[in-house]
Each structure stands twice: as C-alpha cells, then as structure tokens.
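Here the structure comes first, spelled out in structure tokens, and everything after it is commentary.
One chain of protein is taken out of this complex; the other chains stay put.
Each chain gets a letter, A and B, in the order it is written, and its residues are counted from 1.
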Amino acid sequence: MAQLTPRNVLVATLLVLLALLPVYCTVTGNYFLMSLFTRILILGMAAVSLNLIMGFGGMVSFGHAAYLGIGGYAVGILAKEGINSGFIQWPVAVLVSALFALGVGALSLRTRGVYFIMITLAFAQMVYYVAIGLDRYGGDDGLTIHKRSEFFNPLNLSNRTIFYYLCFALLMVTVYLVWRLVHSRFGMAIQGARSNDRRMRAIGFPTYRYKLTCFVIAGTICGLAGALLANHTSFINPSIMFWTRSGDLIVMAVLGGMGTVFGPVIGAIALLVLEEALPILIGGASQLLTGHEVQGAREYWQLILGPMLLLIVLFARGGIDGLLARPSRGVQSNG
Amino acid sequence: MLYLIEQCLNGIQLGMLLFLLAAGLTLIFGIMDLVNLAHGSLYMIGAYFAATFAAVTGSFVLGAILALLATLVVGMALEVIAIRRLYGRDHLDHVLGTFGLLLFFNELVRLIWGPGGLTLPLPSQMLTAVQVLPGVFYPLFRVVIILATLAVALLLYVLVMRTRVGMLIRAGASNREMVGALGVNIKLLYTLVFGLGAALAGFAGLMQAPILTVQIGMGENILILAFVVIIIGGIGSIRGAFVAAIIVGLIDTIGRAFLPDLVRHFVSYSAGSSLGPSLSSMMIYMLMAAVLVFRPEGLFPASSK
Partner (left out) sequence: MADALLTVDGLTKRFGGVVASDNVRLDVTRGELHAIIGPNGAGKTTLIGQLAGEIVPDAGRIHFGGQDITALPVHGRSLMGLARTFQITSLFPHFTALDNVALAVQAHAGHSFRLWRPARAENELQEPARAALERVGLGHRANTMLGSMSHGEHRQLELGMALASKPSMLLLDEPMAGLGPDESARMVKTLRELKRELTILLIEHDMEAVFALADRITVLVYGRTIASGTPAEIRANPDVRQAYLGEQQAVTHV
C-alpha cells in the first residue's frame, strides 16, 4: 500500500532514527540530544492533535497550547498537593482537557473563519490569566514539579531512556489512531465539512456534532502531551499557554505538511532541530567569514524563522510533505 | 469616588490607545480582508523609534513626529514587500505569514536595540496634573493622550466620510472587486491604507511609551485586546472600534481596580490579590465570546462607518 516516494523514505528514516536515538545517546553520553528529542516527540504529538482539527477539519485553533498548560497544571497541581501517582494525574489531565475542549468547542464552533481563530485564542488567553492568578501554584513564576508521575515499577519516568520510549510509544499510538480516524467514516465527515460544509449539511450531515467531537478528541490528546511535557521539564508555568505558543504548534503543522497525519511530526523535528542547528551553522559560517564567532547567534534564529514562515506560506504551502511528494493521482486525504 | 473617576479616566485613556490600534486593524481587515498579526510590531516600532529620536533630538515632540513618519514608511514598505502577496489568500495564510513577521520584528528590534528595552521620559512640562473636574486632578500627559486620540478620531472621521480617498476606502470595504473594476489604483490605495494603519499603531506606541513601556514583545498583549475590540465593535467599522475600545478600556481598568477588593470581600484576601487581576482580563474575553455567540457581526456592523 505504501509507495517508495521520497517522502515515505524520509518518514521511514525518521522513524528508525527516533527509535534508535536513545541507543546512540547512551553510547556517546550525549543526553542533551535525548532531551531535545523527547521534547520533539511531545510537541510532535501536540502538533498532530492540532492538525487533526486544522489540516483535516479546517478548524484553525489559535488556542491549542492551552491544553498543554491544562495537562501540565493538572500534573503540577496534583503533585503539589501530594498526589504523585500518574494513574490519577494523567486521567485528570486528560479529563479536564476534554471538558475544556467541550466547552470551548461548543461555543467556538458556532463561528467561522477568523472569528473562530480569535475566539479560540481568547479562551486560551483566559486560561493563561487564570494560571497567572493562581498564587498557590506559582502564578507568573510557575510551579516546580519535584517528582515525575509515578506508575508501577518498570515504568520509572525518572529514567530518561524509559521516559523517551514512553513518549515515542505514545506518539506512535497517537499517529496511528489519528490515521485510522481520518480514514474512517468520522474522518470523511470531518474532511467533508472542511471541504464544503454547506454541501455536507445539504446531503444530510449534522456537521456541528462531528466537528465538536473532533475538537474534543484533539484537545484530549494535547492534554496528555501537556502532562508529558510537565514531566519532561519538571516545571510548568503559564507562558506555555500564551497565544504565541499556539502559533508555534501551527507553524510545526504547516512546516511539516497539513495534509498528512505524520506531517506535523516532521515539522516538529524540523523546527526544533533547526532551532538548535541553525545558530551553530550561523556561528560556523560567521567564523569562516569573519574569523570569529558571532555571539548569541541562537537568539537571532527567529530572524530567519520569521521570513521563512512567510516564504513557506507563499511558495511552499504544502510544507515539507508538499515539497517531497509527487503530484498524486491519489485518493489521499489531501489538504 | 475620586478614585472611581480617576479610574474611569484611566479606562478611557486605555480605550483611546486601543482605539488607535483597533482602527488601523479594522480598516486593514475591512478593506483588504487581511488579518494582520504584525500590527503589534508596528506599535512596538513606533515606541522604539520615538525613544530613539527623542533621545537624539532632545525633544519629545520632534521625536514623536519623526517616529510617526518612520513608522509610516516602515508600514508602507512592509506592505509593498510582504503584505500584498497575502491578499486574497486564506485567513490561515494571513495568520501564519504575519505571525512570521511578528517573530521577525521582535528579533530585529532585539538585534538593533538590544534585549533590555528603552525608556522615553516625559517632557518636563507634562509632569503636572490638571484639574479636569472640580476637585479632580489628572496627569496632564494622560489628558493629552485622550485629547490627541480624539483629534485623530475626528481626523479619521473626516478622512473616511468627507474625502474622495475616504469614499474609496468605504467603497473598498463593501465591495473590493467593484472598486478595482472602476479603475481605481487599488494597489496604491491598499498601500496607503496599510500605511495609515501603521501610523496609527505607531502613534499609539509612542504615546504610551512614557507611561507604560518600550520593550520587545510589547505588541503581543495589546494586539489581542485590539482584536477583541474590533470583534466586539464589528469588523470594518471605525465607529464600532471607538465604542468597543472605550468599553474594553473601562472594563479592564475598573476591573483591575475594583475586582481584587470585591474578591477579597467575598472570598479571601489572598484570592483577591491573585485572582482579581486575572478576572478582569478574563471578563474582556468573556465579553468577546458573548458577542461572537449572540451578535457575531459586532455592535456596529460595517455598513455604518
């Protein structure tokens, strides 16, 4: 079923690399790389969940980062109150995210286009301000999480490698589940609603309920990602929910390609790797050109990211996926 | 009571700043159908220019005028180089493209002016208070902000309602293709409108600089408020932006001033100090959500300008 296209080769290669990374890290002792890629896996999961509603459902949410915060704070708050069991923390994270998504979706999905973008943004900002107001849980400064979520014995999240593979597994499960979802009847309904909502209703679909369900599913997955993120950084603060962070997730999805399920993962990898690698490249280049290193090159990486984003929007709208895929005759779930 | 009046005036003053931002935003959205997330960057640039030019020339007024011109130029250049390629595209494309510009400008400012931020001191004549009502004294500069913005609002009104350019702007807002078909130089019109929006944003930035802040990322917070204003007011409607800006400014300021005490009174002291400010921020978003659900075209839909 899968063809040997450049894109599929890339995906396969990435999967192998991701799977083998901890081995490399343990051998070379480079734990920074493992930490970076754990972050990539988690944000990739968040981006995949966003793309479910955005790329396939046509619902551009500028408030998706709120779920990262909600999931994270669920873990953080419970930890602070002495509840360290992952069996309690994570279901709470997921449940609260689902409820929030239900509320936000129920109201927001009555709007369209830029109004939808703004209202989802507004709701995320509301949660952001609530978090800032929570003095007991750190407020503006954030909350340190002293212990990672506890499960049963072999699953010790304090072990970097185990945590990495847990994130990897959850990402793979997410990708697989979303893939099945997108091709199911539900997925067809969602894609149809994105493609032509008016027609969908004319042929008999009550589109609102399907979009809302999709919205809740996406928020729930992202809430779980938030729980993972809080564990990864052992810290949670309101800024994770600021609207520009939602923008970052959108960038990952667009960069990788909104038309496929795995695209956002490619985008997450590309974005975060570039963020690390580009300053090194710039530093190296400047070293060659001027004879000495440019200090603080890392901070100026957004100087490149900004215009790059604009260029992608203008010329490479399909993202990395689009650049690699041949024009398909295909019956693919395309953007 | 005195405190209430002072807070009301503060609310109106904040509303004026929001109006300046919202007016530009709503014009650009109404006429070019463009969602511009980089609008806050122009606000920031106005403030930075003002701080720099004022320091160089030694005069606040001269610095302000130069900053205004500079922001206008930057705005028009931005339109020609980047923005115009986004017209006619999906709103998501606008959001992404201008988000990229937002990131770019933040870093550019950091590169040029450093991460620390700047200050723009008030001219000494402004450091007094005036009696606005019997027994009520209010800082002169804040009065200047209110009056200056009212003057701008009036000028905008005259521009949009009484000049030929304004007529084109209004026509463009209701029927883009038609105006183009009439042979009007649409490209130039769009550049001018965008420049106007940029100038308004820059003006807001430089006016608030002495009393609030000049730092990187200052656009991000207020930009969202400005969007809230135009949604409540009605996209494309300057009158709506004016009314909504005042409403939002008042709610935010009075909320911040009185909600903490209210919460302290009814809940607890600590809750009041922490939740109070959050609640007032939330209220504005809740208002916007309510408008979107019950009256999505806004309070003053764009058919009336």
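Heads up, the rule we're going with is that a contact is a pair of C-beta atoms (placed from the backbone, for glycine too) under 8 Å apart; a residue touches a chain by one contact, two chains touch by 3 or more.
Remember, it's a predicted structure, so these values are computed and weren't measured experimentally.
Asker: What are the shown chains that the left-out chain touches?
Answerer: A
Asker: Given the contact definition stated above, which residue among A:6, A:91, A:113 or A:206 touches the chain not shown here?
Answerer: Result: among the candidates, A:206 touches the missing chain.
Asker: One chain isn't shown here. Among A:88, A:102, A:188 or A:274, which residue touches it?
Answerer: Only one listed residue reaches the unshown chain, and that is A:188.
Asker: What residues on subunit A make contact with the chain left out of this view?
Answerer: 180-181, 183-189, 191-192, 195-196, 198-207, 210, 213, 329, 331, 334-335
Note that in this section only the chains that are shown with their structure count from here on.
Asker: Would you mind pulling out the distance in Å between where the CA atoms of subunit A average out and where those of subunit B do?
Answerer: 31
Asker: Could you pull out which subunit B residues touch subunit A in their complex?
Answerer: Interface residues on subunit B, with respect to subunit A: 29, 35, 82, 85-86, 89, 91-93, 95-97, 99-108, 110-111, 115, 220, 224, 227-228, 231, 270, 273-279, 281-282, 285-286, 288-289, 292-293, 296.
Asker: What residues on subunit A touch subunit B, complex-wise?
Answerer: It comes out as residues 54, 60, 62, 107-108, 110-111, 113-115, 117-119, 121-123, 125-126, 129-130, 132-136, 139, 242-244, 247, 250-251, 254, 299-303, 305-310, 312-314, 317.
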